[in-house]
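One protein chain omitted, others in place.
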Amino acid sequence: MFMHNKRLQYTVRVAEPNPRLACMMLEQFGGADGELAAAMRYFTQGLGEIDPGRKDLLLDIATEELSHLEVIGSIVAMLNKGVKAQLAEGALEEAELYNMIGASSSSAKEALLFGGGPSLTDSAGVPWTAAYIDSRGDPTCDLRSNIAAESRAKVVYERLINITDDPGVKEALGFLMTREIAHQKSFEKALYAIEDNFPSGKLPGIAAYANLYVNSSQGEGDVEGPWNSGAQWDRIDDLEKTMPIDDGDGTASVKLSAADEAVATKLALRTASDRSTDPETGVDLGAGPGAGLISGEDMGAAKDIGEAIKMAEDL
Amino acid sequence: MFMHNKRLQYTVRVAEPNPRLACMMLEQFGGADGELAAAMRYFTQGLGEIDPGRKDLLLDIATEELSHLEVIGSIVAMLNKGVKAQLAEGALEEAELYNMIGASSSSAKEALLFGGGPSLTDSAGVPWTAAYIDSRGDPTCDLRSNIAAESRAKVVYERLINITDDPGVKEALGFLMTREIAHQKSFEKALYAIEDNFPSGKLPGIAAYANLYVNSSQGEGDVEGPWNSGAQWDRIDDLEKTMPIDDGDGTASVKLSAADEAVATKLALRTASDRSTDPETGVDLGAGPGAGLISGEDMGAAKDIGEAIKMAEDL
Amino acid sequence: MFMHNKRLQYTVRVAEPNPRLACMMLEQFGGADGELAAAMRYFTQGLGEIDPGRKDLLLDIATEELSHLEVIGSIVAMLNKGVKAQLAEGALEEAELYNMIGASSSSAKEALLFGGGPSLTDSAGVPWTAAYIDSRGDPTCDLRSNIAAESRAKVVYERLINITDDPGVKEALGFLMTREIAHQKSFEKALYAIEDNFPSGKLPGIAAYANLYVNSSQGEGDVEGPWNSGAQWDRIDDLEKTMPIDDGDGTASVKLSAADEAVATKLALRTASDRSTDPETGVDLGAGPGAGLISGEDMGAAKDIGEAIKMAEDL
Amino acid sequence: MFMHNKRLQYTVRVAEPNPRLACMMLEQFGGADGELAAAMRYFTQGLGEIDPGRKDLLLDIATEELSHLEVIGSIVAMLNKGVKAQLAEGALEEAELYNMIGASSSSAKEALLFGGGPSLTDSAGVPWTAAYIDSRGDPTCDLRSNIAAESRAKVVYERLINITDDPGVKEALGFLMTREIAHQKSFEKALYAIEDNFPSGKLPGIAAYANLYVNSSQGEGDVEGPWNSGAQWDRIDDLEKTMPIDDGDGTASVKLSAADEAVATKLALRTASDRSTDPETGVDLGAGPGAGLISGEDMGAAKDIGEAIKMAEDL
Amino acid sequence: MFMHNKRLQYTVRVAEPNPRLACMMLEQFGGADGELAAAMRYFTQGLGEIDPGRKDLLLDIATEELSHLEVIGSIVAMLNKGVKAQLAEGALEEAELYNMIGASSSSAKEALLFGGGPSLTDSAGVPWTAAYIDSRGDPTCDLRSNIAAESRAKVVYERLINITDDPGVKEALGFLMTREIAHQKSFEKALYAIEDNFPSGKLPGIAAYANLYVNSSQGEGDVEGPWNSGAQWDRIDDLEKTMPIDDGDGTASVKLSAADEAVATKLALRTASDRSTDPETGVDLGAGPGAGLISGEDMGAAKDIGEAIKMAEDL
Partner (left out) sequence: MFMHNKRLQYTVRVAEPNPRLACMMLEQFGGADGELAAAMRYFTQGLGEIDPGRKDLLLDIATEELSHLEVIGSIVAMLNKGVKAQLAEGALEEAELYNMIGASSSSAKEALLFGGGPSLTDSAGVPWTAAYIDSRGDPTCDLRSNIAAESRAKVVYERLINITDDPGVKEALGFLMTREIAHQKSFEKALYAIEDNFPSGKLPGIAAYANLYVNSSQGEGDVEGPWNSGAQWDRIDDLEKTMPIDDGDGTASVKLSAADEAVATKLALRTASDRSTDPETGVDLGAGPGAGLISGEDMGAAKDIGEAIKMAEDL
C-alpha cells in the first residue's frame, strides 16, 4: 500500500517562471525515460516477481521513482505558475499571451490544453505510452532493461543540467541524476546475484550459430574489434555462405492441403501479372507536356535541381 | 547502401497453415522486441555513431536483423497462405471462413484488414511504434539498451519455441534465438571496450546521494541483499529523514514577479474552495432510494458483494 | 514523497489460475478507466493545484488509487502465476502451452511478451496512453472530469464483478468498486465548494447563443424533453436559420496580401479542374469484362449480393 | 442519415494569414477536447442508446459538433491560405519559406506534411486518437462524461480567445464557446431526468467502504473540507488500519494445482537471487578512475552540481 | 537476405549544422510518408506476394527505400553533428545550449532524448507508427496505395527542397524526389499489367448503387463535373429518396431471443429518461450570480465577445 507526505524528497526552488523550459523538463516527467516510465517499469516487475529480495528491491525503487516524479512535476508546475495564472485570468493583452505560450508548439499545448499544469507528455507534447515499458517477466532480462533504463535517464538529466542555469533547478536535477546512478548499481548487484544469468531464459543456443559474426555491412569502414574478431568468433565475410546459413535452399514454403492448394492457384491465376505487354497506365493519361519523364521520353525533365526549380517557376 | 538477395538467411519449412499461430509469431515481426525494433534500434544508432568500430558493428547487426525480419515474416506468410487464398476467393462457406479467421481478434484483423499478409503489428494486433526504440545517442547507454534488448528478444523466441510443435518453425526460431545470444555478446564487448563506461555520460554524481539506498517500501518482506547492504551502501530506513533529503523544507516554490503574483492571487481567490460549508451536490440530486450511500445515510448499501448482487437483482 | 508497505490495502485471494480472466482484469490495470489513469489524473492535478484543500484531496485520492493499482495488479499476477511458470520452464507439451496462452490474442501477448507479469495494457492488449488523462488545470473542469471518471470506473468494476465467480476476486473488486463511489462523492463536494462553478473558466457566454437548442437531427424519433424544451430553451427547428446563425453569409474568408493573392491564384489555375470534359481514367484502363460498372455500362454488375457472390464464384 | 450545406453555421472572417496561430487553433480541431472528439463521443453514444429522448439529444448535438468542426477547420484553412500557396508554388526564397513554416515544429509539420490543410492533429502535431473518447454505454456515466467534456471544451475556447486579437476569429470562437455552455446544460438536464442516477450502474456499494475517507497523503498541508469531514465521512488517519482494510493479512495468493506448484518452485529456484555474496558487476568492470562512486569508494564524486560540472570539464 | 555497403546511394554534403532544419528533414525519415513507411509498405507486401514479378518488384523497391532511409538519416546526422557534440560535452554556456536546442519543441526533444541522433519521429517529434502502412494483401489495392504513397512522398520532398538553401542537401533531396517519380511509374505498370484490376477484389458491385451520385452536400457551391454528371451517373439531389435508399424503413433492428428481449426491456425501464419534469441540475447548484445563462435567465450574459471579456475582467 502506498502512503504520501506532502513534503518533497528534494526541495524545489525555481528562480523565475519559464514555460519553454518547463516543456523541456517534461521530458523526464512524461517522456520515454522519465520518472513515470521508471516507476511503472519497476512496479509492474515487482508485482510479478517471486523472489523476495528482488521484489523488495523493485518496490523500493518504484516507490522512490514516484517521489522523483513528484519532484520533477513540481519543477514544471513552478516554471508554469506565471503563465497558468495569466492565461486563466486573461490578464495580459492577447499578443503578450500569444507570445508567452507560443515559444514552442508544446508550450502552446501545455497552456491551451493543460492550462500550465504538469502533463504526462514529453518535451514535444507527445502523450506518455506504456509502449516505453519493457518489463518482460524474466529477471535476467528485466534487470538488464533496468540497468539500461537507469543509464539512459542519467544521461537525459545530464543534458537538462547542461541547458539550465537556474541554480535551484540545477541542484534538484543533480540529485535526481545521481539517484539514477545509485539505482543502476543496485540493479547490477541484483543481476549478478543470479548465478546463471546468461543467456537469459532457459534454453541454450545452437552451437553452430552462437559464435558466428556475420559481416553484413561491408565496404570501406569495415573494422575489426573484440566484438567480431579473436578466438571467440567465427566471422563470415562471404555472405553467399549465409544464403541460407542452413543446408536448405533459402526459400519459404508450407505444405497446403489439396483444397487450399487449388484455391491458392485460382487466386494466383486471377491476379496474375501479364509481363509480356507494356500497358498504358494512369501516368500516361495524366502527364502533361511539361512533366516529361514518361514512356521513355526525357523531354522536359531537368538536368539538376537548379534547373528543375527554374522550370517550375515557369509554370 | 542496402542490397538484397531473394534467398533467406535461414530456410523456412512450415508444416501446415495455422492463422492463429501466425498471429503469435507476429510478436517478433511487429512487436516490441521484434526484428523491426532491433533493426531500427541499431540502424539509427549506426547513422549517428562517430566511432568507426561501433558504427561498423551497428550496421552489421542492423542489416542482419532486417534479414531476420524477413525470416520471421516469411513464417507468418506461410502460416497464413491458406486463409489468404480462401478469403480472397470466398471459396469456403461463410461459417467456415468465420471460424478460420476468428480464432482470436488479432487473427480476425490479420485476415480482414491485411488479407493474411504479414503486418507490422504485435500478437494482439497493435501497430508497431517507434516508441519501442530507446536509442539515445550516447554509446554507453545505447550499448546497455542493446544488451537488454537482445536478452529480451532471446526470451520471447524461447517462449515461441515452447508453444510450437511445427519442426520447421521450431528450427528457424532456434536459429533466430541463438543469433540474439551472439549479438548480445558483441554488444557486451563493445560496451567494455569503452574504457570509462560508468556512469554513462560525462557528469559524475553528487557524493552525498550516490551510495544511498532509500528503503521506500517497508513492512513484512523487507529483505537485505548486496543491492542495499554492505560497505558500499548507506541505507535509510527512517524515511522522515528524506522529507526532504536536502536541508531545505521540502516545498516547491518559484519567485514570481509582482505582476504575476497579483494575478496568481486573483486566480486563487476566484477559484477558492469554501471549506466551511457542506454543499448540496449533484449526487444529492441524483441518488435514488435504492442507491443509498449518500449524505451519511447507509440505508440501502450492501453488507458484502453477495448482498449487493441480490439487491441489484431486485431493481 | 511516497512511501510503501508491502501489505496490500485489500487482501487478494484467488481461487485458481486463469490467464484469460487475467486479461479481462487488465482493463482496470492498464485500461482507459483503470487505476493508473485515475492515479495520474489526480496526481497531475494535485501538483498544479494552488488551493490547499483541493491539493490535499487530490493527493489523498491519487495515492489511494496507486494502492488500488497494486491490488488489481496483484489479482492479475495471481491469475497468471501458473502460466508464467509453465511457460518459463517449458514444462508442458507445446500444444498444451499453445492452448493455455492462446485463449485470446491478448492472453497470447500477455504470455509471450510480458511472461505473465501484469502489463500496462487494457483487456485487448493496447498499451496505456496518457491520452486517457483529461486534467486541464481548471478546477471546475477537472472536478467534473474526476466525477465522470469515477462513475465510469465504478461501472467497469461492476461489469467485471458480473463476469467473475471467483469469490476472492469478487470481494476485492467489490471493495475497489465501492471506493470509486466514495471518491465520486468527495469530488462532488469539492466541486460545489467552489461558489461559482458554472460555466467553467471565467468568460461568460454570448447571450444570443446560450439558450438555443439546435434541432440538428430531425425526422421520426424527434422527441421533446427538459434538455430542449421549456422556458429555458429557444429551439430552432428550421435549420436554414442557422446557415449561418450570425448575420454574415456563412462563408469562410481571409484577407490575403496582394503577393499572397497572386500566388494563390497561380496555384488555383495550375491545379484547376477541367469540368467540361469527361476524361478517360485509370478505371477505364483497368476494368475487365467481368467487372462491369464503368463508363455507364452496367453489364456484369449484380442485381443483389447473392448474385454478386455467384458471379464471383465463376471467376 | 447526414446532409450538408456548404454555408457554415457561423461566418468566418479572418483578418490575415498566420500559420502559427493556425496550429494553436488545431487544438479544437484535432485535439483532445476538440470538435471531432465531441462529435464522436455523442455519435457513438447515440448509436447505442435505447432511450428515445437521449438518442435524439445525442444525435442533435453530435451533428451540431460536426458543424463546429467545420467552422474551426475553416478558420485553420484561412489562417494557412497564404503559406499553402507560397509553399506549393515555391514562390518565395527558401529562407523566407523556412521562416514562414518554421515558427514551431507543428507549423513545420502542418506545412510539410499537410500542405497547410487542416489536419486532425492537436496544437503540438499529435494525431487525434479515439483514446480521447470515453463513451461507456451507461447513460449515467456517459452524461457525466459529456458534462465534463463540455466544460473542458469551454475552457480551451476561452484560452484561445485570450490569445487571439483577430476580431473575426474571436467572434467565431465566442460562438463556439457559448454553444459548449448550452450543450452542458442540456446534458445536465438529461442526467437528472434519470431518476436514480447515482451511483452509476446497478450494483450498490459495500456499506463498510462507502463513506470512508482514507487520508493517504499526510504531513503539513493536511486540510479538512466537506469532502473528508462531517457527518457523512469516517476518516482514517492511521493508515496502518488499512493494511489491509479487510480482516485478511494483506497478501496476494492463489491456489495452484500441485503440478503448477512444482513448476513454480522450479522456476523460483532456477532464478533465485543469492543474497549472501557481494558479486562483481558490470559496473565494476566499467567504471573509470574519474567516475568514482562504485564499490563504496566516493573518490571522484562531486560535492555538488557545480563541482560536478567542473570535474566534467576536465575530462 | 539483406546486405549493406557503408557507401551511400547518394553522397551527402551538408554546408553547416542546423538542428532546426534537421527536425524538418525528419519528416521523411520517421514521418508518415517517409522512407521507413515506404520500405515497410513494400517489404510487407513483398513477403506476402505470390506473383513472382510483383514480388521481385516490391523487394527491389523496398530495398532501395532502405537505402534512401540511410541517405535522409545521414542528412539529419550531419545537420545535428554540432549540437550533438556540444550537448554531450557540455561545452557551451547553458544559455547558448538552451537556445541551440530550443528552436522548436521537436529540436529540444531531438537533443534531450535522442542526443542529436536521427530518430524515427516526424518533424513534430511524433514517433513513427505502423498505422501509416496500408498494405492490404490484394495487389490491385496495394499497387494503388503504392502509387498514391509515391506521389505523396514526391510532394513532401518538393516542399523540403523549397525551404532549404543548402546546395548539398538540395541535391540529395532532388535525387530522392526523382526516385519517387520513377517508383510511381513502376507501380503503375504493375497495376495495369493485371488485366482485370477494377474494381479491386472479386465481388462485382450491386447494379442499383454503382452509378449513383448522392448529392449529400447542397446549397451554394454545388457544381457539376465529370464525377457527378454525364451518361455514367444517376445523380440524386432529393435526399429524401435515400432515407433509406432501399425499400425498407431506414431503421436498425435485431431479432432478440425472448430472454434477451426481457432483459433489454428491464434495462430500458431502469435507465429511462423522465421527460415530463424539468429537474434541478448540478448547473443550477453551481452557477454564480455573474455567470448567468441558466434556467432561462440571461442576466449577466454578454452581448458579444468584447463585452464578455470586459465582464470577465471585473471578476
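Letters are used for the chains, namely A, B, C, D and E, taken in the order the chains are written, and counting of residues starts over at 1 for each.
We take it that contacts are C-beta pairs under 8 Å (C-beta built on N, C-alpha and C of every residue); 3 or more make two chains touch, one makes a residue touch a chain.
Keep in mind that what you see is a predicted model, and the values were worked out from it rather than measured.
Asks: For the full complex, can you list every visible chain touched by the one that's not shown?
Replies: A, B, C, D, E
Asks: Touching the absent chain in the whole complex: find that residue among B:7, B:235 or B:270.
Replies: Considering the complete complex, B:7 is the one touching the chain left out.
Asks: Any idea which of E:28, E:104 or E:145 touches the chain not displayed?
Replies: Checking the options E:28, E:104 or E:145, the one contacting the hidden chain is E:145.
Asks: I'm checking contacts with the chain that's been left out. Which of E:8, E:50, E:272 or E:315 qualifies?
Replies: Touching the chain that is not displayed is residue E:8.
Asks: Can you work out which residue in E:24, E:38 or E:61 touches the chain that's missing from view?
Replies: The missing chain is touched by E:61.
Asks: Across the whole complex, list the residues on chain E that are touched by the chain not included here.
Replies: For chain E, the residues touching the absent chain are 5, 7-17, 32-33, 52-53, 55-57, 59-64, 67, 74-75, 77-79, 81-82, 84-86, 88-89, 91, 129, 131-132, 134, 136, 138, 140-141, 144-145, 147-149, 151-152, 154-156, 158, 161, 171, 174-175, 177-179, 181-182, 184-187, 189-190, 193, 198-203, 205-206, 209-217, 221-228, 232, 242-246, 248-257, 260, 263-264, 266-267, 270.
Asks: Over the whole complex, note the residues of chain C touching the chain we left out.
Replies: Contact residues on chain C toward the absent chain are 20-21, 23-24, 27, 31-33, 90, 103-107, 122-126, 155-156, 158-165, 216-222, 239, 242-244, 250, 264, 267-268, 270-275, 277-283, 293-294, 304-305, 308-309.
Asks: If the hidden chain were put back, which residues of chain A would touch it?
Replies: The missing chain touches chain A at positions 140, 191-192, 194-199, 202-208, 210-211, 219, 223-226, 230-232, 243, 273, 275, 277-279, 282-283, 285-296, 298, 300-305, 308-309, 311-312, 315.
Just so it is clear, only the chains that are shown with their structure count from here on.
Asks: Going by the stated contact rule, which chains contact chain C and chain D alike?
Replies: Expected: A, B, E.
Asks: Cα centroid separation between chain A and chain E, in whole Å?
Replies: Taking the average C-alpha coordinate of chain A and of chain E, the gap between them is 20 Å.
Asks: Residues touching two or more other chains, restricted to chain D: which are they?
Replies: 5, 7, 32-33, 53, 90, 104-106, 124-126, 138, 140, 147, 155-156, 158, 161, 171, 174, 181, 184-185, 189-196, 198-199, 202-203, 205-206, 210-211, 216-217, 219, 221-226, 232, 242-244, 250, 264, 267, 270, 273, 275, 277-279, 282-283, 293-294, 304-305, 308-309, 312
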